[in-house]
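Structure incoming, see below.
Each chain you see keeps its place in the complex, though not every chain is here.
Residue numbering begins at 1 within each chain, and the chains themselves are lettered A and B in the order written.
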């Protein structure tokens, strides 16, 4: 997606335009529904890769974060970030006009917006509401990424605050800057960088933003007891339910088509078909490359890495999916399949950070690669006028536009400094405050972690009847 | 009476049960256990990190027998459970003071 609307020109009178708008509105709603279903995928991947004694806790954080983030975004997150986005052009002209206006900054330097709190007040119509539904689903994806990296040791009460914070403030910032019409999207104007910062469906806005929060949270929590041996070497703590994780991965693949393909916000823009295919191509190549690479590295086709490989391809293609050819989507998938494995190794072995599900590598690292991929592989055939720029099509370094790569690089820097910093500050402050209040911080009690969080935190075991080892 | 306890390879359970039936053993109690011994474990990698599998799945069989039958039962198990590969397991015998069949309150040999 991009800030402001292209697509069908608003012509009230023309019934074909109106009908085209109806078709586009339906596509956006279907897209939103598919993305919302991804929550189930995350829940299963994260739960399957964790240990049975924490399974009820992990699946419940994934369940609750949907509602927590949603409420924060509904009340203030959407107004802050995307309320000034005029999508009427997609929906036939009669609905979807912007309801918001700048809150902080103006012109090409806007940082936050206002208007349409709790979807109330004037101008709220079916078009704006459809945009909200699609966008809240994206936000919830970001919100649920840290629940994986921080699993098995995160206090329920602390987690609840994260969910609200992510939906209300954390996610909206970068979303406002990229899609809401904020300063990053205007860098084509302010810094004459290509078409400005471009992220078609959210490798950056959604995945990297979630991935850096996952890293920040894991650092503040520290590794799970037993993850690193006395020698400092990471130890494998096998997930308790591989088929569950695999099902979750398939559900994510399924939902991702709504994530990427519906980001055209228009079925009247046939590029959505190319986007859908590129998404599948990157997923397939990512999964198989990871399967081969992990076999080369450790001798066997670890199912967990295969799954991560598919997700890596999906995350990486999310930003460039509309701007690259199918063959290039395959290349991006291959690179992501190798990158995700090496990233997992680096994070565990070098950074000594414990991420039970590989969320940092998948979303943070491959998301970053996806953002840069736009600046490298975009072939200029799509995206004329992107970000209301004068661009004739988004074009990457390899196709001659170094400026576009500059814009992408700028976005990456912002993500890993400003956004990571905000996430780290959030968790650190929350932890410090909790400790100073004698509440022991955001990490669960040692005894609870050892015996499993399910009974102490949730009051029920995930599997009260199955006899399990360890 | 004696309590004969055997640790055997899981896939051998059927053979052992069959042999015991033929040997006239009327009942037994089985449970899933994990064994550690010469057979040793092995190292695998999960998501790139190594982990130890120290224990091998085994099946434990407990059989109460009449003193007179103990030896025969042990030999039957040994015969049926052997694959002559490391990890075949053990059989041991302990002494039982008293035995009661819950349903009938019969005691001793009658309770077997």
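What to note about this one:
Throughout what follows, a contact is a pair of C-beta atoms (placed from the backbone, for glycine too) under 8 Å apart; a residue touches a chain by one contact, two chains touch by 3 or more.
From a predicted model like this one, the values you see are computed outputs, not experimental measurements.
Summed over the full structure file, the protein chains occur with the copy numbers A x3, B x3.
In the analysis below, only the chains that are shown with their structure count from here on.
Distance from the chain A centre to the chain B centre is 53 Å, each centre being the mean of its Cα atoms.
In the complex of the two chains, the chain A residues touching chain B come out as 233-239, 294, 297-300, 302, 304-305, 308, 341, 344-345, 348, 358, 469. The touching residues of chain B, when paired with chain A in their complex, are 34, 44-51.
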